[in-house]
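All protein chains but one are shown in place.
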Amino acid sequence: MAIENRKDMIKQGGIWVFILAELIFFSMAGHYWSVSNQAFMDPGNMLLLLKQSAPIGIIALGMTIIMINGNIDLSVGAIFALSAVVLLDSLSWPFMMAMGDWALPLAWGFALLTGVTLGAVNGLIVWKTGIDAFIVTLGSMLGFRGLVFMYNGEQPTSNLNWTLVDFAEAQVLGLHTATWFLFGTALVLWFVTTRTNHGRNAYAIGNNRDAAVNAGIRVGPHFMWNFILIGFLAALSAVVFYSESGSVNPNDGMLYELWAITAVVLGGTKLAGGYGSIAGTLGGVIAIQLLRKGLGHIGADTQTVNLVIGLILIAVLFLDRQLTRKGKEELKI
Amino acid sequence: MKNTMKAALACTTAMFGSAAAAQTMTIGITQNNVGVDSYQTTYERAFIAAAEANPDVNAIVLDAGGDVARQLAQIEDLIQQQVDAIIIWPTNGEAVIPAVRRAHNAGIPVVVTNSNIAEQGFDFISSFSGPDNVTQGSRAAEIMCERFTELGIEDEARVVQISGQPGYTTAIERQQGFDERLPEVCPNVTLVATQPGDWNRERSQQVMEAFLIQYDDIDGVYAGDDNMGIGALNAARAAGREGITFVGATNFAVGYDAMEAGDYWGSIYQSPVDDAEAALQTAIDILNGEEVPFLNYFDTPKITQDNMGDFTKPVF
Amino acid sequence: MTGLTRQNLGTIVAKQGILIAFALFMIGFAMVNQRFIALDNISGVIRSSAILGVMAIGVTFVVIGGNLDLSVGSMMSFSTIVVLDLHDKIGPGLAIPAMFALTLLLGAFIGFLVGYLKLNSLIVTLGMLSAIHGLTLTWSGGKNMDIADKSGTWFSFFGQDRIMGIPVPILIFAFLAAVLAMVLSRTAFGRKVYAVGGNGQAATFSGIPRARIVFMTYLVSAFCVAVAGLLQASRSLGSQNTVGQGMELEVLAAVILGGASLMGGSGTVFKTVIGVLILGFIQNGLLLAGLDFYVQYMVTWAIIILAVWLDIAAKRGHLWSPIA
Partner (left out) sequence: MTSPSPVLRLEGIVKTFPGVRALDGVSFDVRPGEVHALMGENGAGKSTLMKVLGGVLAPNDGQIYVGDAPVVMTSPQEAKAKGVVFIHQELSLAGELSVAENIFLGELPLKSFGRVDWQKLYADTDRILKTLNVSFTARTRVGSLSIANQQMVEIGRALTVDPRAVIFDEPTASLTDAEKVVLFDVIADLQASGVGVIYISHRMEEIFKITDRISVLRDGQYRGTLVTAETDEDKVTQLMIGRSLDLSRNASQHQMGDTALEVRGLSCGILFEDVSFAVRKGEVLGFYGLVGAGRTEIAETIFGLREPSAGQILLNGLEVQITSPIDAIRHGISLVPEDRKDQGLVLGMSCRDNMTLPQIGRLTKGPFISDRAEIAIFDKYRDKLDIRTPGWRQTVGNLSGGNQQKIVIGKWLSMHPEVLIVDEPTRGIDVGSKSEIHNLIRDLAAQGFAVIVISSEMPEVLHVSDRIVAMFGGRVMREFTSEEVTEDNLIQAISGIAANA
């Protein structure tokens, strides 16, 4: 038991140790290599770090509960883009234009509704057909992206609304709007996964789906709610991000699913399901952003960033594997 | 709260060698997507080379990898690092405007390079340095039309277009220029189809293969850049279709070679080195308080088999 | 007894569903546009599907062995860039084997991580997708690779020539498909791949070296990627660094469409080839019908879901999932 606890601690604390190591490394390395005069661990820079973690972070938090379920969602990038398109396009609808600033919350509502709907489509297919979520969302990743293109041809959808931008750029208590949304989402999801029936059921289903079915947990609707949740969060991420940027390209959000999954895995959530934590994912998201920022800070180029992030992902997997090994007498299968 | 932080920032800045920074200017650049094609890579190299050659310039070179969110983050970082000027190669001509405004509000001049931002953002930038893509599109239409006239098919020719990556300003502008200009100069030429080739040679080749089967009669192909143009040329060659006039833009080395070989008719000569150097120079000029035109286009002339001797082969 | 026959019917539909769908598609498109079934169009589609197809065959081995390979797209960029770069430096005769060796080395690395270290293949290959892209950019310095003397090299043979009127890429695709189909269905190695993917533990208990078999599937995949890279490079004699980007998912879609289960242990080379051709013909058919390219996205979506749904519905005997 003691050993197990210690390993558990290493696993859950690992990501924060990694973040600390990154901070130390980049601070020191930045001293020698950086062209910038600014210290890496400048408080303003750290606040920006949190803000910049938000777009992928909010999605990754939702991905955590999906992966605790033992599922995966590859379509989040496309949901992100389509929600953004709806957000910006709806602002130019005549009746919305007539509403003035009151149209803004409504536009948010439309965008979130879009995410919820797309999530529900995924969830419904997973529930009703019983097809593996990987395949379902691989398909809808293409399909939803097709919808993005259909909506506005191949043109970007734009609507620069300065009220919206000002809101998104605001800083309350030093934290940016996006950071508040990231933290808020994390708090809510932390609460859901650790304190609520739905959250505990998510673990139960990921751990042993048959057992959950036998115990009367309605697995299908449960999946559906989680897909709705991640659809909502992908849309929320889009809403927060595009409020500030005001224009979406039809290709935006591509590869976000891979980044979100990377963050979740770095945070210690198991792909097989049944194990993982919101706090870990938050750590994973921050670790990735820190890495990108840090490598930029010391002047590394694109190829190095790709190489390093890929290899770190594999290294983390390797370490995790070492930690879960039972020792020499383990069955060699 | 804010003030103390700013003070703290000032302190750290002072500690880390502001003595040396007295004369030098720190210029940050965030590029669109280095490594996606040779143009952008050559641009980055030329930019770094130009910055290194200038002892007064300290360059922070970043790459957004085609991701808007990453580019916005990089702009924020550059503002945070209090650079003297920011050069942006936008991933999306509109999405960067709020970030540009923040740089503007922070008192940092912004130069947009290669592909312009939308008009709403013009208030916040000091200058645009790059090619005039609408004109490039128009010029391509003119090259095509002149060639058809030479061949005597200006009243019946059918053209297909392979555009750049959807949503990308350069692609949109070139297509716009071509679409508008072609009927003006050659009113009887039909543009039968347009499909995006995503700045990708392979994608473009596939699109062209489909065009060739779909349309028995194709006389001209306009591609958003030579990379795609060569993809289309490869497709036509593989299908054994001859006599098609290929016109591209952003003359790549492959395009130049194909022109020399007589397979490819014309293009627009645009040097990434000029592009990069112009952008850096614009930024430097602004910092030195010099007057720069708001739309600082560098010239991108027509190049065809007829006049290619006047141009050196592109290095990318 | 009626139930039994009905079930048999269901199984037949499930087993051949993909072929039926394929046939329906061909007929549908042919009715809309005569050109669709023109010989040169069909040959054109197969030729342009060859690269995707060759990669999909390799990934079929990996998937039957119970793993995923998301790195093939980025690895294909790597092979293409490497062979083009080496072509001018050491000549095509050496460049091709060198490229194969390097690509196999990457495959061996992934195979080592997934097979011997037993790391999760989704994450490993996701990591490698990014890492190999970095490697490619480092190799090329981010520049396009072009063969200097395009008309003076026999290198164009693989991608551009014809033998007896048939384009060489089609011949290579067909040859590779035939050989690897035999390897999978008729050799001991193939049987072991099915066993390892069907039940890895039972395979180990039967004295099958699971790690080595998984390792080998990645080598097969890497070999196919190298062939695809060769075809790609030879076809256009020049390339961008991003040439294979995103292909991993198209490849996976083709393999899934062919009916291979992501759980491992099922699938065939032949069905994967059908999956590839379906994707190719859909793309072609929609283009011919004058529809925008993104319609193809949605059609592909619908087809993947329907194909897999039909498959599992026939297996469980119910259309709808039993999960409450």
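Think of it as A, B and C in the order they're written, each chain with its own count starting at 1.
Definition applied: contacts are C-beta pairs under 8 Å (C-beta built on N, C-alpha and C of every residue); 3 or more make two chains touch, one makes a residue touch a chain.
Bear in mind the structure is a predicted one, so any value in this text is a computation, not a measurement.
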Which displayed chains the unshown chain touches: A, C
Full-complex contact with the absent chain, from C:M128, C:A203 or C:A233: C:A203
Full-complex contact with the absent chain, from A:A204, A:A263 or A:I309: A:A204
Contact set of chain C toward the excluded chain (per top definition): 1-4, 6-7, 182, 186-188, 191-192, 194-195, 198-199, 201-209, 265-266, 324
Hidden partner chain, residues of chain A it touches: 1, 4, 195-198, 200-201, 203-204, 206-208, 210-212, 214-217, 274-275, 327-333
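Rule of thumb we're sticking to: only the chains that are shown with their structure count from here on.
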Of A-B and B-C, whichever chain pair has more C-beta contact pairs: A-B
Length of the line joining the C-alpha centres of chain A and chain C, rounded to whole Å: 29
Separation of mean Cα positions, chain B and chain A [Å, integer]: 32
Overlap residues in chain C, where contacts from two or more other chains coincide: 137, 142, 292-293
Residues within chain B bordering two or more other chains: 34-35, 196
Complex contacts: residues of chain C adjacent to chain A: 113, 117-120, 122-124, 126-138, 142, 200-201, 204-205, 210, 249, 252-253, 256, 262, 292-298, 300-302, 304-305, 308-309, 312-313, 316, 320-324
Footprint of chain B on chain C - complex, ascending: 35, 38, 40-41, 44, 47-48, 137, 141-144, 146, 150-151, 160, 167, 232, 235-236, 238-243, 283-284, 287-288, 290, 292-293
Chain C contact footprint on chain B (complex, rising order): 34-38, 40-42, 44, 193, 195-196, 200-202, 205-207, 209-210, 212-214, 227, 230-231, 234, 237-239, 252-254, 257, 261, 316
